[in-house]
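Every protein chain but one is kept in place in this view of the complex.
To keep things simple, chains are lettered A and B as they appear, and every chain counts its residues starting from 1.
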Amino acid sequence: MLSDITFGQFYPTTSFVHKLDPRSKIILLIAYIVAVFIADNFWGLLAAFLFLCVAIAFSKVPVSAVIRSLKAIIFLALFTFILNILFYAPKEGDTVLFWRISKEGIITATFFASRLLLLVAGSSILTLTTTPVNITDGIESLLKPLTYIKVPVHVLALVMSIALRFIPTLADETDRIIRAQKARGADFESGNILSRVKAFIPVLIPLLISAFRRADELGNAMDARCYTDGKTRTKYKKLSFTARDLVSVILMAALITGIVFLNIYDPILF
Amino acid sequence: MRIVADKITFTYNRKSKFATRALDEVSLEIAEGDFLGIIGHTGSGKSTFIQHLNGLIPVESGRLTVGETDLFAGVKKNKKQLKNLRSRVGMVFQYPEYQLFEQTVFDDVAFGYKNFFPEADKEEIKAAVFGALDLVGLDRSVLNRSPFDLSGGQKRRVAIAGVIVTKPEILILDEPVAGLDPLGKNELMALLHRLHKTSCKTIIIVSHDMDEVADNCNKVAVFSEGKIIKVGSPKEVFNDYEGLTALRLDVPITEYIAMKLKEKGVYIDTDFSSEDFVKKLVDFYKNVK
Partner (left out) sequence: MQAIVFDGVSFFYKPSEENELPKLILNDLSLEVEKGAFIALLGKNGSGKSTCAKLINGLLTPTSGTVSVFGLPLSGENTDLFEIRSKVGMVFQNPDNQQIASIVEDDIAFGPENLGVPREEIGRRIDYALKVTDMEKFRYSQVARLSGGQKQRIAIAGALALNPEILILDESTSMLDPKGRREVTEVARNLNREKGMTVIDITHYMDEAAEADEIYVLDDGKLRKKGDPSEIFSDEEMLAETGLELPRASKLAKELRLQGLPLKKGILSKEELLEELCVSLRIK
C-alpha cells in the first residue's frame, strides 16, 4: 500500500542515532552543514566525510540506503560539476589541459560536487533515522522562542502534522480514483503533454472535492475535541536531552574545530 | 462472457520489504448469467481479485481469461485490447459517487462512452446516456444539473450509469450499498436485479451482508487470506455454519435458524434465501398441523 509514504525514508531500527533527541539531530545537521560550508579545502571535506561515516555506522542504516538518497541529486551534482569545469576561468599559472578546461577547474568542480554530495548524505541521515512526526516535533520545539514575537509556531506545526497524517490517506484515494477512471476508459499514458495533463482532470477534481470534504469533517472533529491554539494548551509529548545528545554535540564541536584547524594549516594536497 | 481464473497470484510491493501476498493461487470460474457474491473480511483479497477481471491489475502469475481475452501473466496486452475489455467489463468501485467530476450529469455519464468510443457522434452519445439513465431509474430532468447537487443515493446511481453506459456484459460492484440508508439500499438492490435481467448478463458483487448475498446471488465465493476457501451455490456455501463462524464471518439469519433447528432434529432443506426459507418453514408448519 501507499501508506508507507509518511515514513518517507525512515529506516526503522533502534540505534544510537535513532535514539538522539530530534532537536539535537536538527541542530547537529545545521552545524554539519555549516562545517561543510566553512571547509575550504579537501582535508576539511575529508574530515566531514569521516564524521559522516561514523554517523552512518552508529545509525545502523545500511550504506545502500544513504547512497539511494544520493541518487535523486546525482544529476544535479554532475550538472554543477560540468558547469564548474566550463565556467572556471583559468588564472595565470593554471595548467590548461585543452580549450578552457584546466586541472584547477577540475579540482574546483570536484570540490563543489563533493560538498553537495556530503550535504545531501548528511541530511539523509536525519530523515533516515527520524520519523517525519519527530522532525515536526523537533522543529516546533526549536522554534518555540518565536512565539514571543507572535509567530504561530504551534499552528504551523499542527498544519505540518496534519499534512503528514493525510498524505497516505490522499495517496490511497488518488490511486483509487485513477483506477476508477481507468475502468471508465480514461487514458493517462498516451498523447502529448497537454492531453496528458487534461487526462488528469477527472482525477484532480474528485480529489480536490474529497480534500475539501475531509478538511470540513476534520475541522468538526477538531472542534468537537475542543481545539484551541491558545496559551492554555499543554503538550503531552516531551522531548528530552540525554547523555547521548551531549556526546554527539561534543563530536560535532570536534569536527568544526578540526575543519577550522585544517583551513588554517592546509597541508598541501595537489 | 465467461471468466476463468486459474491459479492467479498477486503480491503488493513485490520488491520491497513491505511485500504482502494479496492473492494466492486463486482459481474461479464465473459463468455467463451468474449473480456472484464475493464475501470475506477486509484485506482478504476480494478487491484485488475483482480488479484483475478488467485488467486494472496485471496478472502476476497464473492464467486468466475473460471472454475471449487472455490476461495471462506474460501475455502482451495492447491498449486497444484492454480498452475493449474494460468497455465490456464494467467496474463500480466503493463509494463511486466520489469519482464524479463533470459539471453536468450528462457529461459525467458520457465520459466513459466517449473514452471507449471516440468516434461516436452526438446522437449515439445521447442515446447511450439516456439509456443508462433510464436503466438506473433516474429522471432525465437531472441531466443538466450538477452531479454534486444530487442526494447521496442519486449520486451513486449517476456513478453507476457512468459505468453501464457502454452496456457492459459483466458488471462488477465493490460493496454497492455501503453507506446508504435502508431505502437507498433496497432501491439499489432492485436496480441490480433489473440490470441483471436486461443488459448486464453477469453481475459480481463484493458484499459484507450475508443476507443480501443469500437473497440475491446464485453463486458465492468466500475469500480468506488471499485464497478462495469455498465456492458454490449459497446452499452449499452457507450450509457450513462452523466453517464460516470460525473465520469470524457472519452467516445469513436463515442459516442461523436452520442450523439451530437442525440441532433440535428438524431439517429444513433450503437455499437460505429468505423467500425459499419462509416457504419451506411454512410447508413444515402445515405438515405439523
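We adopt the following convention: a contact is a pair of C-beta atoms (placed from the backbone, for glycine too) under 8 Å apart; a residue touches a chain by one contact, two chains touch by 3 or more.
Computed from a predicted structure; not experimentally measured.
Who touches the missing chain here, A:13, A:195, A:220 or A:242?
Once the missing chain is taken into account, the touching residue is A:220.
Of the listed residues A:19, A:68, A:144 or A:235, which contacts the missing chain in the full complex?
That would be A:235, which touches the missing chain.
Touching the hidden chain in the complete assembly: which of B:120, B:229 or B:253 does that?
Among B:120, B:229 or B:253, only B:253 touches the chain that is not shown.
From the list B:131, B:184 or B:243, pick the residue that touches the absent chain.
B:184
Under the stated touch rule, tell me which residues of chain B contact the chain that is not displayed.
Missing-chain contacts on chain B: residues 41-43, 151-153, 178-184, 186, 208-209, 211, 248-250, 253-254, 256-257, 260-261, 264-266, 274, 277-279, 281-282, 284-285, 288.
Determine and list the chain A residues touching the chain excluded from the picture.
Contact residues on chain A toward the absent chain are 3, 6-7, 131-133, 158, 161-162, 164-165, 168-169, 213-214, 217-218, 220-228, 232-238.
Please note the rule applied: only the chains that are shown with their structure count from here on.
Approximately how many whole Å separate the CA-defined centres of chain A and chain B?
45
Would you pull the chain A residues touching chain B in the complex into a rising list?
Residues of chain A touching chain B: 1, 4, 176-177, 179-187, 189-190, 201-202, 205-206, 209-210.
Applying the document's contact rule, which stretches of chain B touch chain A when the two form their complex?
12-13, 18, 51, 54, 56, 79, 83, 86-87, 90-91, 93, 96, 98-101, 111-112, 115-116, 148, 162-163, 166
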